[in-house]
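The complex appears here minus one protein chain, its other protein chains still in place.
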Amino acid sequence: MDSTASAESIQLRYQPAVPIRNGKLMLWLFLSTEVMFFAALIGTYIVLRFGAAAWPTPTDVHLSEPIGALNTFILICSSVTIVLALESARADSGGRAKAYLFVTLLLGAAFLGIKAYEYQVKFHHGLHVDRARRTIYDQADLEYASGLRAALRSVTADTNADAAALAAATALLEQANNPDADPSALALQAAEFSEVPEAADWRLPIVIPGGHMWTSTYFLLTGLHALHVAAGLLVFVCVLPLRLGTARAGLLENVGLYWHFVDIVWIFLFPLLYLF
Amino acid sequence: MATEDSSGDNAQHVTATGGVGNYIAVFVGLCLLTGMSFLTTSEWWPWRDQPGFTRTFMMAVACAKALLVLLFFMHLKHEAGWKYILTLPACVMAIILAASLVPDVGFRLRSAADRAEPANNTRETTIERGQENASDQAPSDN
Amino acid sequence: MGKFWSLVFLSVPVLGVAVFVAAASWGYWFPQNVSAHGGQIDHLFMVILWLTGAVFLATEIVLAVSLWRFDGAKSPRARFSRGNMRIELGLAAVVGLLLVFITVYQLEDWAEAKIRQPDLPPTVEVNGRQFEWVMRYPGPNGELGDADDLFSPGDLHVPVDEDILVSLVSEDVLHSFYLPNLRIKQDAVPGMRIPVWFRATETGVFDLVCAELCGWGHYKMAGRLIVESRADYEAFLTRLEAEQNEDGFEEQQPTAANTSQRHPSVAEVVYRRAAR
Partner (left out) sequence: MTVAASPSPGAPLVDANSHHRGFLRRYIFSTDHKVIGLQFYFSTLIWFFVGGALALAVRWQLAWPWSEMPIVGRMLFAAEGGQISPEFYTMLVTMHATIMIFFVIIPILAGAFGNFLIPLMIGAEDMAFPTLNMFSYWFMWPAFACMTASFFVAGGAASAGWTSYPPLSVLHDAAPGSGPGQTLWLLGVVFIGIASMLGSLNYLTTIIQMRAPGMTMLRLPMTIWGLFITAILQAFALPVLTAASVMQLTDRLLGTGFYLSEAGGQPLLWQHLFWFYSHPAVYIMILPAMGMVSDIISCYARKPLFGYRPMVAAIIAIAGLGFIVWGHHMFMSGMNPAMGTTFMAATILIALPSAVKVFNWLGTLWGGRIEFTSAMLNALAFVSMFIIGGLSGIFMAATTVDIVIHDTYFIVGHLHYVLFGGSTFAVFAGTYHWFPKMFGRQMNEFWGKVHFLLTFLFFNGTFFTMHIIGMGGYPRRVAAATAYAEFARFEPLNVFMTICALGMGFTQLIFAANLFGSLIWGRRADRNPWRANTLEWTAPSPPPHGNFDFQPVAYRGPYEYSSPEVTADFYPQNQPPDAEPATAAAH
């Protein structure tokens, strides 16, 4: 045929190299880029963590393994529900697919909720990335001593404080004000002081060697993973109103592939961050 | 025309899957594996004093879990040959990247830890091959 | 027009060679070499220059000749040829051998320059900071890194004809310790102590250049390398010690604290200060 043929009705034919939908191919390629993204992040974590001179233990940084395991379990459940949603869509039962997808959405939201609770615990103990709000120091040095002084001053200025604890705080402040005071000794005393139940909430600065790098890597890895989870939830919300029959099985499959990938990333993050 | 027909139709590309029973089995397997790696933190774990082995074990468990998800939930078990082209390069590249960071970034800082200098000196590191010398004191430390 | 364009392209190899010949004869060449190992590096450069120069001439001349010979205005019809695998493989083999030669030929020199550290105590610590070099020589007890060390900014004094081991550190950002006349270049990285070694063969005053962008004052981060006889070098150390002890102020305090008082670096200041 030649150029004189009427163009209006032509549908071009192609010669695809792989027997899958374009969308699915694109999604797998996208997952490859995501693999590289997380490889860079996890690689960074591994080299910085195992190269570090010191690394905090889970108790140092209030990291709860059972909660991490629970979150792992939730994500695994959500992986099952979304694959069941896909099966239902393929069987053309849109209602069931929708129900499964909704459960997946709930599980994902639960994951994020637990994550938020974990973050809140960390923040409560002064484990921020933000230096200004962090009460942990990598080492007992002059910087630590000045941080301790500032914290003690705000404690002693607090009029509602418990009398006994207040007296202890004033005594410690006197010591800390001495320019010749040994920061390590101060750190030890401050740690004991933090054990006093009434004073625990005052959050005196503590020394956790490697604490800075721990907060950096923990919040970066879990934060970017949580962003991926949130993006997945957003997609669920967009997909839910559609009619999830056979025609949408491809779409649901793509969404599922992405969600499983997010699950796999967490499967690696859980032991690396919580159990190592 | 010699070439095969193109097909962009969604319905033609539904891959066979193992069915619901299969998924439940995989789910149980994943839960068991998670339990196993969680067990390493408990008191009953016999290799508590061997972190190297414990970590290897946990990574092996994680790889097994990832493989289960890939094979069954992501249906790779049932896909054609393209699955290798689309998945292996990224995995290989990821491993190359992480592995090549280790000798340069990981080991170098490690040598600082091995020296076991006093706490105020942990920032300074020495190139591995460099012999120890008295000048390790960091000039900018206090 | 084919001949004209052929000559334009022919001018590349002709002028290219002319530029190198002219540069060599008018003194636009390597900096004067005053190191024991520099001659070998210059030799390697020349080996690669001759090899690549030959390839450069051959390819550029073939290009110009084919433009001259196969000008479309006078050729009847192109010769139909899809290529010749045997020539390709032969070419690949020859080039491959050349490349292997280049690689292997300079392995030994690389090991000498960067891997086989001489077994001697560091002669001097060179500390890069914005925007000057601070040298730290061992004091009277001959040990680097203790209280009697001698500091001197700007000039690096080394004895002639002796193996020198420089211990290279940086206080704030990346710098690069570059001695053009000694064929030495090495980045200084904060947090790392990198050994650099050389042996100067001639006395004189040479440039010490910063070769890594280190901020607005990068262009003026110049020092001088002063290669002098053993006697002059020791006289310099004695003079330096006398100058330093006149201060009186520094003798009692530990050196490290001294250093940070005298040279508060950008990194230290920023890290110390609570983040904004």
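Letters A, B and C name the chains as they come in the text, with residue numbers starting at 1 for each one.
Going forward, a residue touches a chain if its C-beta (ideal position, glycine included) is under 8 Å from a C-beta of that chain, and two chains touch if they have at least 3 such contacts.
These figures come from a predicted structure and were not determined experimentally.
Within the full complex, the chain left out of the display contacts the shown chains A, B, C. Against the chain not displayed here, subunit C makes contact via residues 1-2, 5, 8-9, 12, 15-16, 19-20, 23, 27-31, 40-41, 44-45, 48-49, 52, 55-56, 59-60, 62-63, 66-67, 70-72, 75-85, 87-88, 91-92, 95-96, 99, 102-103, 106-107, 109-110, 113-115, 130, 172-174, 176, 178, 180-181, 183-192, 194, 206-207, 209-222, 266-271, 275-276. Although one chain is not displayed, its contacts with subunit A can still be listed: residues 1-3, 5, 7-18, 21-22, 25-26, 29-30, 32-34, 36-41, 44, 47-48, 51-53, 128-132, 134, 138, 210, 212-213, 215-217, 219-220, 224. Listed for subunit B, the residues touching the missing chain in the whole complex are 1-3, 5-9, 89-90, 93, 96-97, 100-101, 103-105, 107-109, 123, 127-128.
The rule is simple: only the chains that are shown with their structure count from here on.
If you average the Cα atoms of subunit A and of subunit B, the two centres end up 17 Å apart. Note: centroid distance subunit A to subunit C, computed from Cα atoms, is 44 Å.
Taking each chain's centre as the average of its CA atoms, subunit B and subunit C sit 39 Å apart. Multi-chain contact residues of subunit A, defined as those touching 2 or more other chains: none present. Within subunit B, residues 108, 142 each touch two or more of the remaining chains. Of all residues in subunit B, only 3-8, 10-11, 13-14, 17, 19-20, 23-24, 26-27, 30-31, 34-35, 37-38, 40-41, 51, 55, 58-59, 61-62, 65-66, 69-70, 73-74, 79-80, 82, 85-87, 89-91, 93-95, 97-98, 101-102, 105-110, 112-113, 119-120, 122, 142 touch subunit A in the complex they form. Remark: subunit A residues 13-16, 18-22, 24-25, 28-29, 31-33, 35-36, 38-40, 42-44, 46-48, 50-54, 65-66, 69, 72-73, 76-77, 79-80, 83-84, 87, 90, 139-142, 184, 209, 246-247, 249-250, 256-257, 260-261, 263-264, 267-268, 270-271, 275-276 touch subunit B in the complex.
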